[in-house]
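With one protein chain removed, the remaining protein chains of the complex are shown where they sit.
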Amino acid sequence: MASSELHAPREEEVRHEHPTPRKYVWIAIILAIITAAEVAIYYVRALEDFLVPFLIAFALIKFIMVALYFMHLKFDSKLFRRFFVTGIVLAFFVFTVVLLTFFLRPETPGVTG
Amino acid sequence: MELLKRLSASGRRLLLGVVVTAFAVVASACDTNVGPQDYLSPEGPVARKADGLWDLTFGIAVAIFVIVEALLVYTIIRFRRRPGREAAQFHGNTKLEVILTLIPTLILAGLAVPTVKAIADLSDKPEGALNVTVTAKQFWWQYEYPDAGVVTANEMHVPTGQPVYLTLEGADVIHSFWIPKLTGKQDVVPGRKNNMYFVADRPGTYWGQCTEFCGLSHANMRLRVIAQEPADFEQWLAEQQEPAAGTVSGAAAQGQEIFMGTCVNCHAIGGTEARGTTGPDLTHFASRETFAGSMFRNTPDNLKRWIDNPPGVKPGAQMPDYGLSAQEIDAVVAFLQTLK
Amino acid sequence: MATHPAAVSPQPAHEEHLTSTGLDNVKMAMWAFLGSECLFFGSFISTYLLYRNRTNGGPDPAHIYDIPFTSVSSFVLLMSSLTMVLALAAIQRGDERGMRTWLFATAFLGMTFIGGQIYEFTTFYEEGLKLTTSPFGSSFFVLTGFHGAHVSVGILMLLALVGMSLAGRLSQADARKVELVGLYWHFVDIVWIVIFTVIYLVPTE
Partner (left out) sequence: MATAALQQPRRSIFARPTATTGWYSWVTTVDHKKIGIMYGVTAFIFFLLGGLEALAIRAQLAVPNGEVLTAEVYNQFFTMHGVTMIFLVVMPMGVAFFNYFAPLMIGARDVAFPRLNALSYWIFLFGGIFIYSSFFLGGAPDGGWFGYAPLSTQAGQDAASGLADRGMDFYAVGLQFLGIASLAGAVNFIVTILNMRAPGMTLMRMPVFIWMTLVVSFLLLFAMPIIAVALFELMFDRLFGTRFFAASAGGDPILWQHLFWLFGHPEVYILILPAMGIVSEVLPTFSRKPIFGYAAVVFAGAAIGFMGWGVWAHHMFAAGLGPVANSAFALSTMFIAVPTGVKIFNWIGTMWGGSLRFTTSMMFSIGFIAMFIIGGLSGVTHAIVPHDAQQTDTYYVVAHFHYVLFGGALFGIMSGFYYWWPKIFGHRLSEKIGKWNFWLWFIGFNLTFGPMHIVGLQGMPRRIYTYPDGMGWNVWNMMETVGSFMIAVATLIFLFNVAVSRRKGREEAGADPWDARTLEWSIPSPPPEYNFAEVPVVTHRDEFWHRKYFVGPGKTVEPVFSGGAVDHSEHAEHDGGHHIHLPSPSYFPVVAAFGMLVSAYAVIFALPAVAIGILIMTLGFFGWVFEPGTAE
């Protein structure tokens, strides 16, 4: 949290125009399509090799769209975004490491290893 | 209070420094006070490797300690309030701050290299090792020599000069295997296999104990490693491969009968129908110097007390009190003593 | 730095308008809380990822999940985010009736989702996957169960909003309250987006 950020408060206060309901509906339609695509590729055998990256990418897009538009992170204070992103990044980092210690554990961990 | 008051201000501050340094000195001198689990006097290459790192780290730590504490003491003496002196008003000194950040960084980077190297060295599986499978249970140790088909408890016999490669398996809760003079700890985790190795330079009995809290008798979950010349070790191994001595007579026979009635459920004796696995294998029980997690010397009196009421003499022991009469206990003990 | 805006008024009676950052206290608290929740669900999700193949002889993910069914309930929850945001848009326009309708729709979709989850749990139980069957079972039920608990709390809050509105205690000026509940609700939805993909769709070996 750079102090400059926190101390330009008045501008933050100025409400940016929220999206219109129309826009919300559009976003929901996109989300619905992505969900359908997710389920679809799950069943398409040909895409088996790409399944996981595709799924992750789709989920990520959905996640980000909901956060940015429905939760207004796109229009709201950077500070909020930072709280949230810190939580996500931290969780991602530490739990990746945790899981790696399980999945990459050598056959025969040595004397102190 | 009077005494403190009479001490001059600087004297008091000096005292502070003295107390603090005294501990550093005592701590460094403590090598001389060697106990059976003192790991600053290693007896094998694995423990020695750790010890070498310790000497380096401890040296650096003491140096940093002395320098920084001396600086602190100097500061508080030099800048104590005196009439007519005003505090200098400055807010920092970037150059100095950067230097004082870099120095520790460099020292630590220097320390990191041998540390990582040692970790890597020690994680290699040694050549030509003797394999032993260690199973930790509340509150005793089982050792299996898979290549020889020998199972024993609490006292591990190993040859000198040859690496001993342990596979550690947990049965109930987490324990930790440790023989300070030979090697550091390795946890024994249920559901996992861990490995470690050590080498004993010289024959002797090395003490160790469980170091992961595992319940009531964690304190009593001790162990011994008995290092022998390779020839002696081979002989021991050969003896262990023999079944228990054949027929017994007298009180021992009565003891055997009781044993085969009750104790079989948990204990095994090679060459008999006793095949229980809950408790230690007793095939050559009488050849052990200690029992029950090396808590007791293996004497008839101790044995009697043990069988009379195991949880009474060893809190939480997983062997129940069978309410045997004194006479029956004598008989059982007589029997156990035949298990050479 | 320039004099602070709040300096103008010595008595901040409604501090939410006069905070140092200009941001609303409760909203900031909510975002901090949601940051915290990331670690909460992160812990459960990684527990699941660690255990998803440890079935202890019981049912395994590939065979027990009913993807079409879960897809539908995921879709329902996703759409509840839309109705939620429409409720907010309504109250920001001052349309209290519209807000109530959308809030209620959101709660209804949420309940549908929970209903689906109850059905799913029952089916799994019948098929032999229980809380105690295996680490897989434990981590699956506890993760999705805690998510369901979050949804349920959200439903209660939504219904409370509807109630307040009916009692005439939720006007355009209180749009913030709807926004806060909305943040929570969308977050719960986001978590499900992750769960649906990572738990249901990503195949296990």
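Letters are used for the chains, namely A, B and C, taken in the order the chains are written, and counting of residues starts over at 1 for each.
Going forward, a contact is a pair of C-beta atoms (placed from the backbone, for glycine too) under 8 Å apart; a residue touches a chain by one contact, two chains touch by 3 or more.
Small disclaimer: the values here were computed from a predicted structure and weren't measured.
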Displayed chains contacting the withheld chain: A, B, C
Chain C residues that touch the omitted chain in the full complex: 1, 3-7, 10-13, 15, 19-21, 23, 25, 28-29, 32-33, 35-37, 39-40, 43-44, 47, 50-51, 54-56, 131-135, 137-139, 142, 146
Chain A residues that touch the omitted chain in the full complex: 1, 3, 6-7, 79, 86-87, 90, 93-94, 98, 100-102, 104-106, 109-113
Absent chain, residues of chain B that touch it: 1, 4, 9, 16, 19-20, 23, 26-27, 30, 33-40, 47, 49-51, 53-54, 57-58, 61, 64-65, 68-69, 71-72, 75-76, 79-82, 85-94, 96-97, 100-101, 104-105, 108, 111-112, 115-116, 118-120, 122-123, 138, 170, 172-174, 176, 178, 180, 183-187, 189-192, 194-195, 207, 209-220, 311, 315-318
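One rule holds in what follows: only the chains that are shown with their structure count from here on.
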Euclidean distance of C-alpha centroids - chain A vs chain B, Å: 47
Gap in Å, rounded to a whole number, between the CA centres of chain C and chain A: 15
Residues of chain A whose C-beta touches two or more other chains: none
Where chain B touches two or more other chains at once, by residue number: none
Chain A - residues contacting chain C, complex: 6-7, 9-10, 12-13, 18, 20-21, 24-25, 27-28, 31-32, 35, 38-39, 42, 51-52, 55-56, 58-59, 62-63, 66-67, 69-72, 77, 79-80, 83-84, 86-88, 90-92, 94-95, 98-99, 102
Residues on chain C engaged by chain A in the complex (per definition of touch): 1, 5, 19-23, 27-28, 31-32, 34-39, 41-43, 45-46, 49-50, 67-68, 71, 74-75, 78-79, 81-82, 84-86, 89, 92, 179, 182-183, 186-187, 189-190, 193-194, 196-198, 201-203
